[in-house]
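This is the structure I want to talk about, given as structure tokens.
A single protein chain has been removed from this complex, and every other one stays in its place.
Up next is subunit A:
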Amino acid sequence: MIANIFIHYFICSAAREREKAQKLLAQRQLTEAKAPASSSRAASPMGNLARGGKKATPAPKSVPAANLDQRQLDLAGLNLVDKEPSKAEEAPNMTFAHDKLLEEVKKTIEAQEAEGKQRLSLVVIGHVDAGKSTLMGRLLYELGRMDERTRLANERNSIKVGKSSFSWAWGLDGTTEERERGITMDVALESFATTKRQITVLDAPGHREFIPNMISGASRADCALLVVDASNGEFEAGFQRGGQTREHLVLARSLGVAQVIVAVNKLDQVEWNNDRYDDICTLLRPFLVQSGFHPSKTTFVPIGAMLGVNLVGREGDDAKQLAQWYKGPTLVDLLDKLEPPQRDIATPVRIPISNIFKGQGSGTSVSGRLLSGVVQVGERLRVQPGDETAVVKSIEVEEENVPWAAAGSNLTLALVSVDPIQLTIGSVLCPLLDPVPLASTFTARILIFDIQVPIISGAMVELFHHSRDVPATISKLIATLDRTSGKVVKSNPRVLAKVSSAEVQITIRPTGSSGRSIPMEPYAVNKAMGRILIRREGETIAAGIVMDILG
């Protein structure tokens, strides 16, 4: 009986394998013909092979290959996974072949678009105490994502410790320390649905000490919601030099966030003064443009988060004063209009890990954002840096188990057959045959912000790349560039002054624990993997893109 099934399986898979290899070859020729030399990855046979390799299911070694490229078959065969049967009970098989999966993904995304329920992720940013968490807590409640019981519990407990004003924020600030101190320290992840969008919210901390966490959050987002405090003095504190209203905006833009909604909060504290609202908008607009946000992708909305005014609607007594002069959209209306960016589903899988924790049962769970490609249950992924591989046991997107997930989703993967020691925050999950390159020295084009001390070669900095930060050195100043045209102004400059653009070489300093190579890719190959931020002594000094990986 069992033997029968095996034979059947063998024949089927052999046939399947042959078919696949042929398709692969055709596909490869096609891409080679199409792809210009600009993208080295697309043009290299390795890239295609790798993508092909993923599809390989267990298959017999002897495939009749009269008219096929033997090398390709061999490589596809490398993924034979002799160990697979032994892990069979815990590692589920893949349900889709890769190209079928791609088709399915495309179909689903189109369907979502037609239905008007597009997915996107939103990072909430702003100066400390602007009311980010409170706004999110209130919004979750208004949209029915937080139940009455939780709300009452938070209200009761916060009153008990004399912090009743934090009752809404407690919906997102879960740890004891956060509640004691009354500030957000790490990114909270929540999700809700508006009429037209399915939104994942990343509630970033506003305190300057936790900018690394904010960066980790912002690098997982498509759009940003900037919360500013309208009360007298507070807006100015956040917007002046060194305030986080400024820094967060610049960071978010450098990390590829192009759309922003500005929520002017706490207007109740200035008696819903129309002039104050207008003043704040006028002050922010030029700065947003200067930071690189296009005016058409920037919207403003007046709100009162604590009272729940103008989040979903403007009913009730609290909103009367606002309703007198404001007739525009509510916050939720604006959220409905956010446009998800183009997803890159055809490029190889890249998932930078932002959190590792014990999942249900025995396995290890990681969460992070799928930057590109499509991942499915049963797929074996490689952990870079390191030699470890892992099999995806289940995928969870917004608390729902799904068979596959496409680029752009913030997901939680349950991994099996992996040693959790080998997983660190900042590691990248990638396909077996198309691993993300490791870099210890690379060149980058950077944009230098308004800094006090100029950058000289040999400057010690911290390099931020997704959820990882490592000590690094600006080892060489290659050239200063013209900010608009990108042309070389001066080669081998002695110093890089503030507000300028330059090409530099960056070397990662070896540290005891984590070696000296981190996974990254040139911006030209994978945009999301090629963005870096440079900080020094608690201040963001530059943002840039990776040009070439030198070693």
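Side notes on the structure shown:
Basically, a residue touches a chain if its C-beta (ideal position, glycine included) is under 8 Å from a C-beta of that chain, and two chains touch if they have at least 3 such contacts; residues count from 1.
We take it that contacts and distances are computed from a predicted model.
Between the listed names "ERF1 domain 1-domain-containing protein", "Elongin-C", "Vacuolar protein-sorting-associated protein 25" or "Signal peptidase subunit 3", the UniProt record for the complex's undisplayed chain reads "ERF1 domain 1-domain-containing protein".
Only one of the listed residues, A:Glu113, A:Asp147 or A:Glu209, touches the absent chain: A:Glu209. For the chain left out of this panel, the touching residue among A:Val453, A:Val499 or A:Leu550 is A:Val453. Of A:Leu172, A:Val416 or A:Ile478, it is A:Leu172 that touches the chain left out of the display.
By the touch criterion stated above, the residues of subunit A touching the omitted chain are 172, 174-178, 181, 185-190, 203, 209-210, 212, 354-358, 367, 420-421, 423-425, 452-454, 456-460, 462, 469-471, 473, 475, 494-495, 509, 511-514, 535, 537-539.
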